[in-house]
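Below is the structure I would like to discuss, written out as structure tokens.
One protein chain is absent from this view; the other protein chains keep their places.
Think of it as A, B and C in the order they're written, each chain with its own count starting at 1.
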Amino acid sequence: MRDILRSPTGLIGTILLTLVFVASVFGPFIAPYDPQMFHAASRLQGPSADFWLGTDQYGRDLMSRLLHGAPATVSFGLGATALGVGAGSIIGVIAGVAGGRTDGVIMRILDGMLAMPELLFTLLIVTFLGGGTTQAMLAVAVTFTPGMARIARSAVLSVRTREYVLAAQARGETQSWIVLREVLPNAIGPIIVEATIRVSFAIMIGATLGFLGLGAQPPSTEWGLMVAEARQFMFRNPWCVVVPGLAIAITAMGFNLFGDALRDAFDPRKGHG
Amino acid sequence: MSLAYLLRRLGSIVIVLAIVTVAVFGITMILPGNAAIMILGEHATPEALAAMERQLGLDRPLAVQYLSWLGGVLQGDFGMSLRLSLPVSQVVGAAFWNSAALALVALVAVTVISIPIGAIAAIRRGTGWDLGIGVLSYVGTAMPEFVTATILLVLFASPDWPVLPAGGFVAPTEDFGAFLTHVTLPAATLGLIMMAHISRQVRSEMADVLQSDFVRAARLKGLAERRVIWRHALPNSLAPAVAVISLDIGYVLGGIIVVEEIFAWPGLGRLLIYALQNRDLPVIQAVTLLLAVVYALSNLLADLVIAWLDPRVRYA
Amino acid sequence: MKSLTDRPVLQVTNYSMGYATDAGDIPALRDVSLSIRRGETHALVGESGSGKSTLAWAIMRYLPGNAREGAGAILLSGEDMIGMPRRDLERLRGRRAAMVFQDPSAALNPTMTLGDQVVEVLMRHRDMTPDAARAEAEAALARTGIRDPARIMKRYPHEASGGEKQRVVIATAFACNPELIIFDEPTTALDILTARQILELFVRLREETGVAALYISHDLGLVGRIADRVSVIHKGEIVESGPVAQVLTAPAHAYTRSLLAAVPRPANRIALPAPQGAPVLMRIENINVRYGEPGWLTRLLDPSASAHAGAADVTLDVRRGELLGIVGESGSGKSTIARAATGLNVFEGRITFDGRDFTGRAALDRRYRRDVQIVFQHPDASLNPRQSIGGILARPLRLYNLVPRAQIAGRVRELLEMVLLPPEFATRYPHQLSGGQKQRVAIARAFAAEPKLVICDEITAALDVSVQAAVARLLVGLQQKTGAACVFITHDLNLIRQLAHRIAVMQAGRLVDLFPVEEAESPARHPYTRALLDAVPLPAELQTEPQPEPEGAP
Partner (left out) sequence: QNGPRQGGTLRISHSTRIATLNVLSLSGPAEYPCIDMIYSGLTRIGFDNLPHPDLATSWEASDDATEFTFFLREGVTFHDGSPFTADDVVATYEAILNTDIPAAARSSLNMIESVEAVDDLTVRFHLSTPFADLPVSTAHANARILSRAALEGPISNLDTQANGTGPFRLETYDSARLVRLVRNENYYIPGLPHLDAVEMLLYPDLAAETANFLSGATDVMLTVQQADYARIAAAAGIEAKRVSSGRYACVVMRQDQEPWNDVRVRKALALATDRDLLVDVILEGLGRPAYDSIVAPELEFATEKPAIPYDPAAARALLAEAGYPDGLKVRLIASDRPAIRVQTAIALQQTAAAGGFDIEIETMPHDTYLANVWMKGAFYIGYWGMQPTVDATYNLLLTSDASYEDTNWKNAEFDALIAEGRATVDPAARAEIYARAQAMELEDTPYIVPFFEDVLTANRDTTEMWEVAPMTRWFYIENVWLDRT
């Protein structure tokens, strides 16, 4: 962790993430207004003393909506990633450890899934599941699975040929010891790094789905949806699209920077400069 | 690159696409709601619905629908659009070229800009240049297309001082100047993200390569710095960068869906969204298949480019 | 005043420098002085990390960003190099001073043909037209003894052998008739036979051109045969410098002496007396290992595709208490045999161990695995970085139920002591240990199982010469204590002749020779064995018998 804080990317990433997590834990409590409340007299306003970040087309306070949307947005990213990474890692580890025919079959299927561009695949699944936050989350998780499985598999494969694993095999250790104690602890690093960076993708895809009307549904305060709803009014009050848009960007950037710093901290080459 | 390798790659593409057809057909067929409902909307009465389903061939067993569809596809016939009263191949074909025009402009612009940018960042590592480019690439990767697009629209296409059109499409064959003004914002949106990815990739590869022994050796041979960079370092950083870019192509193809929707670009992405909303199954199937083919082929192409750049993989 | 021709080509005087790191500045070179004349070869010898390469970089004026130079001067034919502007340096490098690296595969640009990499230097420094440069490059390559230089020029680095690549690098270095050439361990990455040829090439070219050469090496034995003068560097300081014969025969400094002691010499046996009439412990019979069995599609497209034989029909036995050496050039199948015998590779054939028969990998049971232990080459990779040393050593104890639970900690301590490591190391993690220490832990882990046979696959290859000797001695000591037999795989013929009772020679997956160590010089040896032995001549110049090294110094 100290390594991470020492690099500028890590530091900025950590600061941004702290901000985002504070917003998603305390946001709903510190929001000045009910996020759904209309202030019919002050529609589409820029920032003012009453409304720090301005209001949207119904005169709802953008800051309150932003703060209320934070938990949904962040937990979407985390949830989708956790599901996708979890499933992917399990599949990848199984493929990597089993090898041979099992590996071949699993990889073929994954190739099939990877043959579709990510967003396209997500779109198909989410349309199939029928829109909505949970569905979108599942869709993103399913989309992440094959890629994660590949990464987990290659992490396992690269560890599997290390000499300490060979030594364990030569010793006659059981398969489960080898997987759980020798391979996994050393393969988990790349998986965690990848997962962190994927959170930012998940958040962006989630927001994009919200934007396309396939994710969160009104009157949700999910940020992508906020942009979509306000787009019609973007020339009358740019704040109402820029504010949630930047919030998404900042969150994604936080996870990105943090993930990169994490990767550097894990990078074995670092020590040799 | 041996013929066997190429054949094997093409073979596996075919297998993968076969999986894709089944998956796509399966998914689209179990989508809730059907095209007949979407066409008739609230004017649907049960008889009208049944009649429409019959007319559209939706009342046949799934397997029959799949096989007849697949048979058609193999002969290049994707059937009729359920919604657009046109053969799917015609609808999708037109959209494909429009998308290709957009993607091509974006790709060319991005490649021309981002490779030198990444290289400069690596060469001037740790300077303001590097920092600036780094920040740009982080911001670029963290902004979903729809946010970038919206911000660009607010900045450049506000009706009060429209610098560029807010969207729409003019065919390059019709009026090339107008095509360029129309393509600028969507291409910039797509490009910003690609640029962030590519320049970052080039930067990190280049930074590694600059540390490598053969670059040292080149310098110690007394070669001019220009030659060291362009002849020794860059070609070696491009191949791994292209490998990563080829993975990004999927991301870009996804980005096209959003960008086209926002900028009203009549390409595959827009068509897909329209088809999804209207349950126009033949169009969904064709677009998905086409995108998968494009994706697979561009990956193959990327591999060929890598082989061209890196003799080590050429004969693998 | 000396005449102009007498002026040293390279003169380094009182040069110091260091590296800035997170932990503060660390000195890398201290007050180094050195001078080389035309036609002279000056060797620089020292252990890993002593600053040899740093000095080379400093001379070439190619230092990393964190280098901090102190006082001192570096003169090339009297010209000050330190103050030289960048443009001049660029023109000087490659023309007046050139360098040859350790690893030719890394020093060549993988995306350019070998020819282009020679040609570009000629065009740059000798203002040749492409065609002239091409012709000249071909001639330069021909001078290095490459057969068919025209064809080699069209190849890419990965299409050439290590020897060919190093020849190209050397040809490039000599292409502009430089005044000075620095060789930074040019043969360490090559296998024995090729290394030998490269060394001969070096000697020939130096004589032909009369270039001044700085030859960096960690191998005193080798240096004795090629250098005129030698400087011994230790922790950035030149501790001793002088004519080679003088330094080698009458070393003045203790560090030089310890370096000399570590040079393996067959005559200086450190093995136990050969076990007389000991019974056979393990017999491997007609072992075959195949790699890369081609798939049906490949076979269809390319009927000639076939599996690669890693080991072919190898038959071999190991006696109780014996140390059997296996030698052979890289890729000859040494590791393959080790991996088959420890159940890491699928194999065909039969292994008889301690009276029991095994006919395939699946048959190897836990008892067998306990009795046969293996130690690997890379100290960094052979310990799980996430487990403590104590945990690593305790594992075999637990796995084979060797000692009651309560005594495990005590036994771990004993094991550490056995390999001459302090017991506190039990709580450390692998990255906190040096390479030699890690290798000791790996050996301790193997002996923890109380095996009957330990297979050591190049366990000293990644270590410094001095550490290498200590590890070898430790192994023999342990063998003596436990009575275990040992299979010792290595490249280093001199080392194995110090250690082994019998030597097996492998070539291209086959066992070509097997003989008791005393018969190494016998004319009955296989020609391949002969070639290997010739490639590593005895360090004959070392006439004095060095003092024996106290056990486990570094």
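Here, contacts are C-beta pairs under 8 Å (C-beta built on N, C-alpha and C of every residue); 3 or more make two chains touch, one makes a residue touch a chain.
Fair warning: this is a prediction, and the values are worked out from it, not measured in the lab.
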Left-out chain, listing which of the shown chains it touches: A, B
From B:15, B:94 or B:304, residue that would touch the chain that is not displayed: B:94
Touch criterion as defined above, residue of B:48, B:67 or B:155 at the omitted chain: B:48
Contact footprint on subunit A, counting only the chain that is left out: 36-38, 40, 43, 57-59, 127, 130-132, 213-214, 217-219, 232-233, 235-236
Footprint left on subunit B by the chain that the document does not show: 31-34, 36-45, 47-49, 51-52, 54-55, 80, 83-86, 91, 94-95, 153, 157, 159, 162, 165-168, 262-264, 266, 270-271, 274, 277-279
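Rule of thumb we're sticking to: only the chains that are shown with their structure count from here on.
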Pair sharing more residue contacts (C-beta pairs) when B-C is set against A-C: B-C
Geometric centre distance via CA averages, subunit B-subunit A, whole Å: 21
Subunit A-facing residues of subunit C, complex: 21, 66, 339, 342-344, 364-366, 369-370, 372-374, 376-378, 381-387, 395-396, 399, 442, 445, 449
Residues of subunit B that touch subunit C when the two form their complex: 3-4, 7-8, 11, 212-214, 216-225, 227, 231-232, 235-236, 239, 309-312
Complex contact set, residues of subunit A against subunit B: 9, 108-109, 111-120, 122-125, 127-128, 130, 200, 204-205, 207-208, 211-212, 224, 227-228, 231, 234-235, 238, 241-242, 245-246, 248-250, 252-253, 256-257
